[in-house]
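Structure first, commentary second.
Removed: one protein chain of the complex. Kept in place: all other protein chains.
The block that comes next holds chain A.
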Amino acid sequence: MLFLLILLLSLLAQFFLPWWSIAVVCFGVAFLRAHRGGQAFLAGFGAIALSWLGAALFWHLVTDGLLSSRVAALLTIHSPWLLMAATVLIGGTVGGISALSGFFFRKALR
């Protein structure tokens, strides 16, 4: 539930707002709806990771991976799939940590 909510809201936010809106969404949704720390982190991490994985995969495929391969070479990792993993990890980490802090904040207020 928490996961789905973050996924939907962060998708919506990212179509119009800068990338860091994911932190605001995760923080807010976890603040309102999370019950446990682990649950908040996993939901934030998973939802953002999935939303970034989906979009990155989509663009990678429709562009035949031309640019992602070049960027992978530029960053000296030489594999667009590793680049995608790094992308997902970074997005997920921001999502997880911001959701966790939203949950902690709520707990502190109670």
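Going forward, contacts are C-beta pairs under 8 Å (C-beta built on N, C-alpha and C of every residue); 3 or more make two chains touch, one makes a residue touch a chain; residues count from 1.
Simple rule for what comes next: contacts and distances are computed from a predicted model.
You can't see one chain of this complex, but its UniProt record names it "Penicillin acylase family protein", from the set "Electron transfer flavoprotein-ubiquinone oxidoreductase", "Amino acid ABC transporter membrane protein 1 (PAAT family)", "Penicillin acylase family protein" or "(2Fe-2S)-binding protein".
If you put the hidden chain back, the residue from A:L2, A:V25 or A:A56 that touches it is A:A56. Looking at chain A, the residues touching the absent chain are 14-15, 18-20, 23, 27, 52, 55-56, 58-60, 62-64, 66-74, 76, 86-87, 90-91, 93-94, 97-98, 100-101, 104-105, 107-108.
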